[in-house]
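As you look at this complex, bear in mind that one protein chain is not there, while each of the others sits in place.
Moving on to chain A:
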Amino acid sequence: MGTYIVKRILATIPVMALVAVVVFALLYFAPGDPAEVIAGDHASPETIAAIRQSLGLDQPLPIRFAAWAGQLLQGDLGVSVFSNIPVVTLILQRLEPTMSLMVLTTLIAVVVAVPMGVFAASRSGTWLDRALMGGAVLGFSVPVFATSYLLAWIFSMKLQWLPVQGYAPLANGVGTWFVHLILPSLALASVYIALIARITRTAVLEVLHQDYIRTAKAKGQGHRTILFVHALKNAAVPILTVIGLGVALLIGGAVVTESVFAIPGIGMLTVDAILQRDYPVIQGVVLFFSFMYVLVNLLVDIAYTFFDPRIEY
């Protein structure tokens, strides 16, 4: 078990290295010269050249990459071109809202989607199954920003139950934190729920045809225990996989949701950085999100072993 985890962790190193190369290359090949952006519209060529030199943009590519990667390994993501604040500081400042949004979204999605998929599977072919899966398709098809505006319109504008936008830090109390976060989380969860519910249904349905389900029934075991213990545990691997892969959806969705609900998180930071061509910040957030994604999927890999004893350590 220990060696399995170590192996999985080691396997993430080349992935992260590759991500770093791609992130670096992406911005290298992106149109536009950051030096010109910083210098402004009316700068003289000399000023631009000076800025280029100070940013190290006049150096050959391999040297620039080496310098950048060296800093990266020391946890230095560079400094924002605009605010002169270290990128790491910027990300840390914005970390709490984004993490709150993602964790709450994941919790809602799993708690809603897994039972939904299991019930759909146990009633496969009935109107309940069709209604649940039809709802899932709808949830998957409607863009996050549309769901966001719709929810905000209903619950904040019409019913006035919840704040329209903004974020309240956890330190100010769980209550206000939760009321500010529930709508964005629900909006973001709708896509995720659809994805997880469909995979859960398929995985459980396949398991329900297995011989050991008949054995459990022949033992006198009840329908619910058969579904949620005997069947669901066997279906756990595909479900966990899709939860891990779905984090990519969350990352894209968080950028949109944070914008709609004016949550000062990393998603907003990303949008601002892109609009301003703040290259170090863009690189930093992309690397951060990639790291998050790799980390979540590492945790998923480790979680497999708790559900399926046959996975080789």
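General remarks:
Quick note on the criterion: a residue touches a chain if its C-beta (ideal position, glycine included) is under 8 Å from a C-beta of that chain, and two chains touch if they have at least 3 such contacts; residues count from 1.
What we mean here is this: contacts and distances are computed from a predicted model.
Hidden chain, UniProt protein name from the list "ABC transporter ATP-binding protein", "tRNA modification GTPase MnmE", "Integral membrane protein" or "NADH-quinone oxidoreductase subunit J": "ABC transporter ATP-binding protein".
Checked against the hidden chain, the listed residues A:S80, A:N234 or A:Q283 yield one contact partner: A:N234. What chain A contributes to its contact with the hidden chain is residues 125, 210-212, 214-222, 229-230, 233-234, 236, 307-310.
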